[in-house]
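Omission of a single protein chain aside, the complex is shown with its protein chains in their original locations.
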Amino acid sequence: MLFKTLFKSRAEFLSYAALTLLLVVVLPVLLPVFRLNLFGKYLTYGFVGVGLVLLWGRCGILSLGQGVFFGIGGYCMAMFLKLEASDPITTKIQSTPGIPDFMDWNQLTHLPFFWEPFKHFPVALLAVVLVPTALAFCLGWAMFQRRVGGVYFAIITQAIALIISLGIDGNQGYTGGRNGITDLRTLLGWDIRSTSAQYILYFACVFFLLLCGLAAKYIINTRMGRVLVAIRDREDRVRFSGYDVALCRTFVFALAALISGVGGAFFVLQVGFMSPSLIGIVPSIEMVIFTAVGGRLSVVGAILGSLIVNLGKTTFSEAIPELWLFLMGGTFIAVVMFFPNGVAGLMEPGGWLSTKLEPFKAMLFGRSGPGSGAGNEVVEVVKNTSVSIAQTTEVTK
Amino acid sequence: MNLHELWSIFVMQGFAGISLFSVLLLMGLGLALIFGQMGVINMAHGEFMALGAYTTYFCSTLVQDHAPRLLPFYFPLAIVLAFVLSAALGAFVEWAMIRHLYKRPLDTLLASWGLSLIMQQTYRSIFGAREVTPTLPEWLMGSFKPTDAIDIPINGVFVLALALAVTGGLVIFMFRTPFGLRLRATVQNRAMSNAVGINTKLVDRLAFSIGCGIAGIAGAAFTTIGSTGPDSGSRYIVDAFLVVVFGGAANLLGSVASAFGIAQAQSILEFFLDGTKGKVATLLFIVVILMFRPQGLFPSKVRSS
Partner (left out) sequence: MKMLSSCISGLAPAVAKPAAATLRRGFLTAMVGLAASLHATAAPPTAEVNTTGLSITDTTVTVGQLHSATGTMAISETGSIQAEQLAIDQINAAGGVLGRQIKVIKEDGASDWPTFAEKAKKLLVKDKVAAVFGCWTSASRKAVLPVFEKENGMLYYPTFYEGLEESKNVIYTGQEATQQIIAGLDWIAKEKGAKTFYLIGSDYIWPRTSAKIARKHIENVLKGTVVGEEFYALGHTQFGSLINKIKLKKPDVIYGIVVGGSNVSFYKQLKAAGITSDKQTVLTISVTEDEVLGIGGENLAGFYSSMKYFQSLDNPNNTAFVKAFKEKYGEKSVIGDVTQAGYLGPWLWKATVEKAGSFDVDKIAAASSGVEFKGAPEGYVRIHDKNHHLWSKTRIGQWNLDGQAKVLFESGLIEPDPFPKGYQ
């Protein structure tokens, strides 16, 4: 039963199985550990991508501040690791041994109160999950209640990303400032930089990513997912039908934040540091780009997108750095304009075709065809939620 | 420290706020047209500003190399050129990209972000990665001294005058010309405007290109207070959007008021707090207000469709 819910079609199952095979078997066998570790880093962005599929692809809310949640999850993990790395013996050269080095450089003489809980691993793990979720819930609730949506939501979340990264920059003694929290070596005494640790962390990262992916698919394929799409396509009808639109949106926003936070924690474990450069405006938009390239409607697509774009970035910036931005910008414009469903949209049966047919549909049905490019999806929803086809013509405002 | 000096500081601080206001206003105006009126989210707005700045830099090097005697006079010409070039590029971008995306505002955001990456790399390839600064005419530098203790920066006055002139021009254009009438009609009801014979496609293209042109003017003006680098445009973009959103997107005069409010808040907070804290406090203030009043300070009275 659960299987039926998770994978509505054979193709869906096959694509997810292929992804699993790729991540679990093919990559670890083919790649040396150094490259594998890089892929592990790319996959942490995949977490954000999975969150964005729910939030943006399904529910139509574009957040340009997902880096914030990714970053907060990462910071929670980094704070724990940093405290572990700052025991009084290794830091005896400092004026105050036992506190993180950057605090000592900034003349702090004792650990700030909000660092205290991060001495305990279970608390840190809990914080990785709860802090981003709680923050997203508060922000989301405040905004969705007042029906802030669309463009305004995007711009406000972008401003929040700027505020938080500036705030971290400006409070160097407490946060590590622009340098971030660096030089993280061990997790509960286990050297996270060793080869075996990198393999284990990679597999743990893949495991949790696939798990998050399944959870997202579960939501998408149950009634909740259909309500989300309905909200995206025709908000007021859903509201009139008695659904609490604000609550649904807040829920998805908080869930996406939770998933992103887990990704951030894995980023820290695999890369060994966290800095505000992962929180600001640019990384937040880049994460949206990964998702768009991979396919904003598809979980598998979003994960693939984060792999493809980052792999491209690494390869091209090794070979021809000057061309990288041209290529990335160009790809992005092309994806948005011609393949709104990204790579996944091309691969899905009929995906390529339906994109190709879009202009003709538009000709037949007038200029305001199913513009978000979610043609298949809308029709499906229409069947399921019995919203009449006429209403789907105006997709997003 | 006597009372007279305190008064001078007060006056200069007032001017610092007004000067920041003129900067924000110039940033926001083009966007107020593009985003506020047309609903297009142009993330490459900052890069159009950089285009204006680079045009000025290019003019300055050209004049310096070939006709050094014209150095005091080239600047106004450079501003006009900045407008023309940015507007032309804007029209092209509208034709090639934006017009296909009017129905998908969030996608214009993403596509124009892609555009901004391309433009940044173009600047880097042409002008190099270093920040550049044009040689400015001597009359633009230095300060104006009404009393002994007060220094009013001339470049600040210049930017203020330019900002006011552009605002005035835009208001006249919007509310006193036939084209402005058509633009407002199109914004209010596209289908009806089409029906009464307004060429709404042309209106779109012109409006977008004028918005970009104004960004070019802003960029040219900013060379008097800062430097220009390939990614200096991205520094302005959040501020610019906040000005427009905070003012109530569809309301042109709202943008003016919000630029004024934000500028005064920021310059006063920066005076009494540390630099970064002042900026963070201002942004927080705006975001919190927007959360409670998403339609901005001065929402337009038009019924939302």
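For clarity, chains are labelled A and B in written order, and residue numbers in each chain start from 1.
In this section, a residue touches a chain if its C-beta (ideal position, glycine included) is under 8 Å from a C-beta of that chain, and two chains touch if they have at least 3 such contacts.
Please read these numbers as outputs of a predicted model, since none were measured by experiment.
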(message) Please identify which residue in A:F273, A:F290 or A:F339 touches the non-displayed chain.
(response) A:F273
(request) Over the whole complex, note the residues of subunit B touching the chain we left out. (result) 1, 5, 8-9, 12-13, 15-17, 19-20, 23, 121, 124, 128-133, 135, 141-143, 145, 151, 153-156, 222, 224-227, 229-232, 235, 266-268, 270-271, 274-276, 278-279
(request) Considering the whole complex rather than only what is displayed, give the residues of subunit A touching the chain that is not shown. (result) 32, 34, 37-38, 41, 93, 95, 101-102, 104-107, 166, 169-170, 172, 177-180, 182-185, 193, 271-273, 275, 277-278, 314, 317-318, 321-322, 324-325
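By our rule, only the chains that are shown with their structure count from here on.
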(request) Can you check how far apart subunit A and subunit B are, centre to centre, with Cα atoms defining each centre and the answer in Å? (result) 32
(message) Going by the contact rule set out above, which residues of subunit A touch subunit B in the complex?
(response) 62, 139, 142-143, 146-148, 150-152, 154-156, 158-160, 162-163, 166-167, 169-170, 281-282, 285, 288-289, 292, 322, 324-326, 328-333, 336-337, 340, 367-368, 371-372, 395-397
(message) Applying the document's contact rule, which stretches of subunit B touch subunit A when the two form their complex?
(response) 35, 39, 41, 97, 100-101, 103-107, 109-111, 113-118, 120-121, 124-125, 234, 238, 241-242, 245, 274, 276-277, 279-280, 283-284, 286-287, 290-294, 305
